[in-house]
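Before we start, here is the structure in question, set down as structure tokens.
With one protein chain withheld, the remaining protein chains of the complex are depicted in position.
Each chain carries a letter (A, B and C) given by its place in the written order, and its residues are counted from 1.
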Amino acid sequence: MPTSLSPNLAPDKQREMLRQMLTIRRFEERASADYNAGKIYGVVHCYIGEEATAVGVCTALGRGDRIISTHRGHGHCIAKGADLNRMMAELYGRQTGYCKGKGGSMHIADFGIGMLGANGIVAGGISIITGAGLAAQMEGKGGVAVSFFGDGASNAGPFHECLNIAATWKLPMLYVCENNLHAAQTSAAQTHALPDVAGRAAGYGIPGIVVDGNDVFAVYQAANAAVDRARSGGGPTLIECKTYRQRAHTERKGQADPRDKAEVDAWMRKDPIALLERRLREQGELDDAGLQSIEGDIMAALEAAIAFAEASPFPLPEHATDDVFSA
Amino acid sequence: MPTSLSPNLAPDKQREMLRQMLTIRRFEERASADYNAGKIYGVVHCYIGEEATAVGVCTALGRGDRIISTHRGHGHCIAKGADLNRMMAELYGRQTGYCKGKGGSMHIADFGIGMLGANGIVAGGISIITGAGLAAQMEGKGGVAVSFFGDGASNAGPFHECLNIAATWKLPMLYVCENNLHAAQTSAAQTHALPDVAGRAAGYGIPGIVVDGNDVFAVYQAANAAVDRARSGGGPTLIECKTYRQRAHTERKGQADPRDKAEVDAWMRKDPIALLERRLREQGELDDAGLQSIEGDIMAALEAAIAFAEASPFPLPEHATDDVFSA
Amino acid sequence: MRELTYNEAALEAIAEEMRRDPKIFYMSTDALPPLLKEFGPQRIRATPITEAALTGMAIGAAGCGFRPIVDWRQVTFCFVAMDQIVNQAAKIHYMFGGQVNFPILYRAAVGGGGLVAAQHSQSPYSMFMNVAGLKMFLPSTPHDMKGLLKTAIRDNNPVISFESSRLMARKGPVPEDDYTIPFGVADIKREGDDVTVVALAWLVHEALAAAEELAKEGVSVEIVDPRTLVPLDTETIRNSVQKTGRLVIADEAGPTAGFSAEVAALVTEDAATFAALKAPVKRVCALQVPIPYSPVLENHVFPDRGRITAGIREVLRGRRSEAA
Partner (left out) sequence: MRELTYNEAALEAIAEEMRRDPKIFYMSTDALPPLLKEFGPQRIRATPITEAALTGMAIGAAGCGFRPIVDWRQVTFCFVAMDQIVNQAAKIHYMFGGQVNFPILYRAAVGGGGLVAAQHSQSPYSMFMNVAGLKMFLPSTPHDMKGLLKTAIRDNNPVISFESSRLMARKGPVPEDDYTIPFGVADIKREGDDVTVVALAWLVHEALAAAEELAKEGVSVEIVDPRTLVPLDTETIRNSVQKTGRLVIADEAGPTAGFSAEVAALVTEDAATFAALKAPVKRVCALQVPIPYSPVLENHVFPDRGRITAGIREVLRGRRSEAA
């Protein structure tokens, strides 16, 4: 894995990456707490530990570009610019949420900002976003589409079908595999013939790149190159980000986490936020005050989101029959 | 593509390969005629032109090994040793057919000889035979399982899912892609990012081999090596046989065949039976009399099969409700 | 009026809509030659044999403002795409709180008669009816095909066009003008007083033939063709049964938990219709088996005018016994 140079990005932009990564983390820490407090329902999958991947990729995108996510979607939403209020209200099951309380954590979407949704089905989003890639190609405005998916999803049929179609039709796409080495209770070592998913790209004649998914600059650089390639008609790229989830598969208390303790610890030491913070400090772009200010802004936004959610009404029971069909 | 040496096979065995290939061809010529005469129903897909692939692979197998086929299944049946009488009776829709008249051309199976069935769904057989590969591994008797499928099928999800599982679990399998350059009315060039399907094997860490699918010895040698590897616990191999169907996608009269005339002609000149015949003659293993005797045997067997089918009763209407469930 | 086949009527509807709206494009494992010729390979896309991918791609493209058509061809081939249909297309509008529309047309040929055995002879529309969030129809005539298909293409939801294999070559009058047929409106294909036959697709024609025969005996049969399966025109069905008091349901699919069961339930759970019912309801369906290949067997499995006639006679004989 190449270690990244500091990218050709203005310091403000670099701090913005930190802000986004921290926002994801704080948002999820709160979501987890509120889930265990019974204010958020169903199931919550945290992205904590993987923030560099979503932020690195989305920094390379424009507002008109589109992404799709997985069951582990908060990070992608925030990195693409989703509104924390409406996200939190959705988790709280309120009428003001992104999905009017119909979706919850696994289904947050904001088509207005090109976030085509979290998805509860492993590999379920890959074909949908490939359709968005086709749409971008047909629109002819240089847009790209990004599929985020896990190592687990990379073994499923749609991965293969879509890579082949995207490669054949030269769709402007990034396939971003977030290889966190595990899929629920199984390890990638158990379920993959080879450790690198990126090696599969060659079978379709497209680039397959492995990057350190915890190094936001490395992710950004790989994504940036792939976006350039896609915009200029070069077709799709498969980017495999090696990363790790710092928490169990879901936030449900008492669930099994069969991962090796030493492995978890080693990855905790590679925390993507700590890494970025260190680099910014080394570059002289960040000091304690700067960090505090970022943290303060985030906490204020988060409190505002919670307040918004708490103050929002639940949907009315009758709303359950709305939106089955569009007019 | 490596050109094959004459394999380490007794002359009798080599003539047996010719006999099998010719049997497939004569069987299908007759099936096509009888289909157009209204004696065979539904749809018939001919394997004519691709005989070297089925015969080359099946020559490397033992009776205890298992194969699965596609919608284009007669060749695989015959190469694995199926009974012509029961095949023809099935095409004729008779009670004595392999499926008691319930299956027809697209569903001939003979589990007794390890032929797990033709299948009407593109890529539909791949996972089934992978289960047979798992069974063979669990049985621990050195059996192997072979998945025959087309270039079209190689773009479908089950191909990818099963290759990964077979590679990860080191299942004793051969995945044999019959790349006849077309899938119904589309060309492989239109639907594949790269011309070689075999290149996808590397993504799973297994060998991917391209052979001349019209050269029965080349196919046999590749299959033989893969069978050895599989039997000795080395795991699966992907073998891509470049071949060509000499006829339209199905035997239905008047259907479109958008293939390039020059391409068709070029492949007609590479006819696998003519090639084998020439080599056997060159080696002094075959002369006119020998060929006539083979042809004579085949025609006799075929006439017997037709007679058997014609003499066999149709099922009774009430039989339609048998066999939905087994006791 | 000029006549077109059922299949021609479908192609005409699609071509007219594609001329009208540049956002429409078509994906299928085979490019239909007349459409390809007119609209070219960018809008009429021949694809790899990956119905799962196509079905999902349509959702994404629709969410980005296009109006994709995916032709699964045989309904059989859509089962590889069932996740995209059931978990994605049907639910995505609802799950996301209605924030964007997904105008998609899926096409699927259904039914038997071709002697192509179990995998290629299916009529599973009831499975899709059971899923909330999909609209669907199944026309019986070229006229209905064209009008319903146009409605479907203009609809802002995923719609499945089930198309009867047996009717593809059947001709019928089709107006040249740009007409549409609203969803959820059944068509009374024949009026009558003694018994209602609710029939789908090919069985509408078989029912008409049966009615013709029975008319000679003085039996007056009303034939209701629902045309759209979702939304279903419950009212027309119930009204007809309230008038006749007797109901036969004719469907080329098997009965179990099928369209025919739904219609039986709809009449039985409605007080006024139930009150009007003079005899047990009768389902005239395919036998509940996979479809066999041999003609003797296939013929035995499918309902036809003979079985409809027998079914009608049975419900005419039946009545509410004293037991009640």
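Here are some notes:
The criterion applied here is as follows: contacts are C-beta pairs under 8 Å (C-beta built on N, C-alpha and C of every residue); 3 or more make two chains touch, one makes a residue touch a chain.
Since the model is a prediction, treat every value here as computed from it, not as a measurement.
One of C:A90, C:I223 or C:I237 touches the chain omitted from the figure, and that residue is C:A90. Contact with the undisplayed chain is limited, among B:A135, B:A225 or B:V264, to B:A135.
Considering B:V44, B:V144 or B:I165, the position touching the chain not shown turns out to be B:I165 (whole complex). Contact between chain B and the unshown chain involves residues 66, 68, 97-103, 107, 109-112, 116-117, 119-121, 124, 126-136, 138-139, 145, 157-158, 161-162, 164-165, 168, 322-327.
Within the entire complex, the positions of chain A that touch the omitted partner chain are 41-43, 93-94, 99, 101-104, 106-107, 119-124, 152-153, 155-157, 183-186, 190-192, 256, 314-321, 324. Taking the complete complex into account, residues 52, 76, 79-80, 82-83, 85-87, 90-91, 94-95, 117-119, 122, 124, 126-127, 129-133, 230, 245, 253-262, 264-265, 267-272, 274-283, 288-290, 292, 318, 320-324 of chain C touch the chain not shown.
By our rule, only the chains that are shown with their structure count from here on.
Taking each chain's centre as the average of its CA atoms, chain A and chain B sit 45 Å apart. The centroid of the Cα atoms in chain A and the matching centroid in chain C are 41 Å apart.
For this pair, chain B with chain C, the centres built from the Cα atoms lie 37 Å apart.
Within chain C, residues 47-48, 50, 52 each touch two or more of the remaining chains. Shown for chain B are the residues in touch with two or more other chains, namely 155-157, 190-192.
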